[in-house]
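Every protein chain but one is kept in place in this view of the complex.
Chain naming follows the written order as A, B and C, and within any one chain the residues start at number 1.
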Amino acid sequence: MAEPGVTQRLAAAGAAFTDPPAEGTVSTEPGALDAAGTRSPLSGLLGPAGGPVTFEERPFVGKLTLRGDPSNADFMAAAGKVLGTDIPTDPCRFVEHDGFRVHWIGFDNWLIHVPEGAEGPLKTKLEAALEGIHSAIVDVSDYYTVIRVQGAKARRLLQKGCPIDLHPRTFGPGQCAGTVFHHAAIFLAQTDADTDGGASYDIQIRWSFARYLWDYFVDGAREWGG
Amino acid sequence: MLTIKCPWCGEREQIEFTAGGEAHIARPENTAELSDEEWGAYIYTRTNPKGVHYERWVHSHGCGKWFNAVRHTVTDIFWDVYKIGEEKPAVPEDWDGATTRAQYQAATQKTAAPDGNEK
Amino acid sequence: MTKYSIFSLIRNALSYHENWQKAWRSPDPKPAYDVVIVGGGGHGLATAYYLAKECGITNVAVIEKGWLGGGNTGRNTTIVRSNYLWDESAALYDHAIKLWETMSQDLNYNVMFSQRGLLHLAHNVHDMQEIGRRGHAIKLNGIDSEFLSPAQVKEMVPIINLNCRYPVMGALLQRRGGTARHDAVAWGYARACDAMGVDIIQNCAVTGFEIEDGTVKAVETTRGRIGAGKVGVVTAGHSSVMAEMAGFRMPLESFPLQAFVSEPLKPVIDCVIMSNAIHAYISQSDKGELVIGGSGDPYISYSQRGSFDQVEHVAGPVLELYPVFSRVRMMRQWGGITDVTVDRSPILTKTPVGNMYFNCGWGTGGFKATPGSGHVFAHSIAKGEMHPIAAPFSMDRFNTGALIDEAAAAAVAH
């Protein structure tokens, strides 16, 4: 914890920390720290309220990358035991269990999303369980942030920059993929499908690209009154 | 823009990949014993064929994995993709690159089967 | 060869232009020639031209598998400059510019070489260091070179957006740089060669080389065997294919490179403008089209066609540097095959095969060198010794490590 005094001063000085808002954004950006003295890359930015597509940052989701050899039964067993679920071996799928989400990134590479703060303990548990097994667990919670995009036009918005076919016939809930949105490398996961033909996606994006992606979404949503 | 089949993720757009040049150029073990010519050939000389090319790609914005592919450099049609360490697939002499592997095999089977029974 | 001039034009106008002669003959190949040049592009034709004009070798054939100038000669963005970093490059490319400056008169064919100036923009500190280094080197090599301030850039190119994503911090100007009419270069050389007795043989593809105890004796073609005292191979993107026929390999890879033109507009850009950081290079032709160059596709391909990626990669930068073009239309896109070396410098060289010479590896920037390349290559073939300007570009530099690394030095590769 940073000393409270500092935090409060920063919060008060908030306005002073505002970036010049990029042209075309509807964002307001206090840019101040939260009570914990921390700050996420999209802190203070507001997406379109309501409308056919909405998006918001999900700051500080706990994120671990897990590396290991899927053909090593010990590894699969040990990791699965800690996570309470078999880690997915089907490409571009994720499984959810007890607040954990385990995404397949590559054949020997998984991305684990957990509630804020749970990453540390989980990392420790995994390291203990995988002692002596060639593997790697790295905390990347602050490397990336997550933007949740949902609504009837969520798919249309993503297809403005993402080349993957997100049509329900080829991409649905439980599927994830590393891909791009124009210049930004993203990792997207479809969390569920709405009745109104829309869907909900979590987009994981690098800290330093988050603002670019956000501004793109803001600009892209304008034609639907976003 | 090509579509490239990542052996793990399946068909994706080229913008998710990075080209890695000619495949199956193994780094010499005994670099110290090589002549300048041998070493130069290893770093610089390439087959650069007008036709069947064994090449490397990496799904850099996808799963991040390297793999090999066989592509015809005139038609830009892929014959096959395969994982690192897998056997280099043989390509029939008479494949002119103007058909996919499936089309080629369908055609050859057709000619093979006198009753003209397809599939 | 009837001389072209305003007078011959008027004279012929009176006879309804019905008495013009063929610009060049279309002879059948003779059984043998002193020198056979493989490849009827600018470099090949220039080589034949100087063999005949300066080396007294007129028993020469230029064989071309398609139509003259149909390769990169007719597909490039016609930029001519000599502001290269390394001494070896500067010598070669400036040798070329000097020949460009008198080419129309030498050939009696207007190749419209126009030295309207060429700008390299610098958008960040690294760019500034790069043009600073190149600018000084060029100057000390006796080649014209100036630094411009952003204000001076704006003066030369009023429609430019200095305050773009990477603001323009300065520029390197070569006033002697510019453009030329690419097709005319091939046609002009062909006509002049023909007049000196060189046989220009189109639609004649090489199918193999006849090599006896390590020395080339003849070229096998779709129009039969053609005996050859010496062979000069100038086939750009297809050099690896030729080398394979001759039994050796080259340090080359062939990549597609693309170019674009807009619909014709009343002139708004006079000089050539190149930018690395915001990757687009642009000029405006005498017909009014914006001529725009992109970067190459990242994979080997012999398909001479445009791919989509480059369209997008070019449109963004163009709009960033010249936002006023947003409502202007892109009219045509095409591709060429560039033979690229690892050091982005050409290869002018003897080969493992006796009497066989290669001139290749020009990558994305061969057009500007056309006359110089042909000139030194012709002298090398004639003497059997590489011309001093050509010598550093021989292929054994890839064994000794004596690369001429324009790529590493981050000079523009176009």
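Here is the rule we go by: contacts are C-beta pairs under 8 Å (C-beta built on N, C-alpha and C of every residue); 3 or more make two chains touch, one makes a residue touch a chain.
By our rule, contacts and distances are computed from a predicted model.
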item: Protein name (UniProt record) of the chain left out of view, among "Sarcosine oxidase subunit alpha family protein", "NAD(P)H dehydrogenase subunit B", "Monovalent cation/H+ antiporter subunit G" or "NADH-quinone oxidoreductase subunit K"; value: "Sarcosine oxidase subunit alpha family protein"
item: Contacts of chain A with the absent chain, listed as residue ranges; value: 1-3, 6-7, 10, 13, 16-20, 22-25, 31, 33, 37-41, 60, 65, 67, 108, 134-136, 138-144, 156, 159-163, 165, 167, 169-170, 182-184, 206-209, 211-212, 215-216, 219-220, 222-223, 225
item: Contact set of chain B toward the excluded chain (per top definition); value: 1-3, 13, 18, 20, 26-27, 31-32, 34, 36, 39-40, 42-43, 56, 58, 60, 64-66, 75-77, 84-85, 98-99
item: Positions on chain C contacted by the hidden chain, ascending; value: 4-6, 8-10, 13, 16-18, 20-26, 66-68, 70, 74, 87, 102, 104-105, 108-116, 123-126, 128-137, 139-142, 145-147, 159, 164-166, 181, 183-184, 187-188, 202, 262-268, 284-288, 303, 305-308, 311-312, 315-316, 318-320, 323-334, 397, 399-403, 405, 407-410
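The criterion applied here is as follows: only the chains that are shown with their structure count from here on.
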item: Dominant interface by contact count, named by its two chains; value: B-C
item: Inter-chain centre distance, chain A versus chain C - centres from mean C-alpha coordinates, in Å; value: 49
item: Rounded Å distance, chain A centre to chain B centre (Cα mean); value: 34
item: Residue list for chain A, restricted to those that touch at least two other chains; value: none
item: Touching residues on chain C, where the partner in the complex is chain B; value: 238, 240-241, 244, 249-254, 298-303, 307-309, 341-342, 398-401
item: Complex contact set, residues of chain B against chain A; value: 8-10, 12-13, 15-16, 59, 61-65
item: Complex interface listing, chain B residues touching chain C; value: 1-2, 14-15, 18-19, 21-22, 36-37, 39-41, 43-50, 53, 55, 71, 73-76
